[in-house]
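What follows is a single structure, and I will ask about it in a moment.
Right, subunit A next:
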Amino acid sequence: MPRVTSISGRIADFTGGVSAFQVEARTVRALMRELEGRFPGLGDFVEDQMALAIDGEIFQDALGAEIGADSEIVLIPKIAGG
Partner candidate 1 sequence: MSGVDYLAPASVADAVSALRASAGSARLMAGGTDLLVQMRGGRAKPEVVIDLKRIPGLMGIRGEGGGFVIGAATSGAALGEHEALKAAWPGVIEAANLIGSTQVQGRASLGGNLCNASPAADGVPALIAAGAVCIIEGPAGAREVQVEKVQAGPGKTTLAADEILLAFRLPPRPARSSDAYLRLIPRTEMDIAVVGVGVSLTLDAGGVCNAARVSVGAVAPTCLLVEAAGVALVGTTLDDAALAKMEAAVSAACRPISDKRGTAEYRTKVACVLARRAALIAKDRANA
Partner candidate 2 sequence: MSDGNQGGVNLKVVGQRPIRPDGVDKVTGRAQFGADFHLPGMLTGRIKRSPHAHARVVSIDTRAAEKLPGVKAIVTSADFDAGAAGEVEAGESHAAMKEVAANCLAHGKVLYQGHAVAAVAATQPEIAAEALDLIEVTYEVLPHVIDVEAAMAADAPVLHDDMYTKGVTPKPGKASNVAAKHVMGRGDVAAAFKAAGVIVEGSYETAAVHQGYIEPHACVASWGADGQSTIWCSSQGQFLVRAMVAKILNMPLSDIKVIPAEIGGGFGGKTTVYLEPVALALSRKCGRPVKIVMSREEVFLASGPTSGAVMDVRLAATKDGKITGAEMTLKYQAGAFQGSPVNLGLMTAFACYDVESLALTGYDVVSNRPKVAAYRAPGAPMAAFAVESAIDDLALKLGMDPIDLRLLNAVRDGAKTVYGATVRCCALVETLEAIKASPHYQTPVGKGQARGVAAGFWFNVGGESSAAVHVDEDGGVTVVSSNPDIGGSRASMAMMAAERLGLPIERVRCTVADTTSIGYSGSTGGSRVTFATGMAVVEAAQKIVADLKRRAAQTWECDIAMVEWKDGVATCIDPAKDVKPLSMKAIAGKSAKTGGPIAAEVSLNAQGAAAGFGVHVCDLEIDPETGRTTVVRYTAAQDVGRAIHPAYVEGQLQGGAAQGIGWALNEEYVYGKSGLLENASFLDYRMPVASDLPMIDTILIETKPNPRHPFGAKGVGEVPIVPPLAAVSNAVSRIVGRRMTSLPMSPAKVLAEMAK
Partner candidate 3 sequence: MSRMVVNATVNGEPVEFLAGGGQSLLDALRDELRLTGSKEGCGTGDCGACSVIVDGRLVCACLMLAPEAEGTRIETIEGLADNGHLHPLQHQFLEQAALQCGFCTPGLLMASKALLDRNADPTESEVRYWLAGNMCRCTGYDKVVRAVMDAAADLRQAEKPR
């Protein structure tokens, strides 16, 4: 199953301290839904304010991106710039 971790301590505000868990989702959209279902507020927070690294590649605002069966997903702060 895909595994989710986060480099942002902010996630703990929603998960009650849990920082790594497994998910069923196979797309980013499904992942957001699943996060929101398990940790109310987290799905929306991640969708609005975070980016994802899926197997080492960064995705921002890419709800359609696919997640593999053994993917490593890291929730990271969104990156913009100057």
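Throughout what follows, a contact is a pair of C-beta atoms (placed from the backbone, for glycine too) under 8 Å apart; a residue touches a chain by one contact, two chains touch by 3 or more; residues count from 1.
For anyone wondering why these and not others, all candidates are chains of the complex that A comes from, given by their letters.
Source: prediction; values computed, not measured.
The candidate from 1, 2 or 3 that touches subunit A somewhere in this complex is 2.
The residues of subunit A lying in touch with candidate 2 in their complex are 5, 7-10, 12-13, 16-17, 48-49, 53, 55-62, 65, 72, 74-82.
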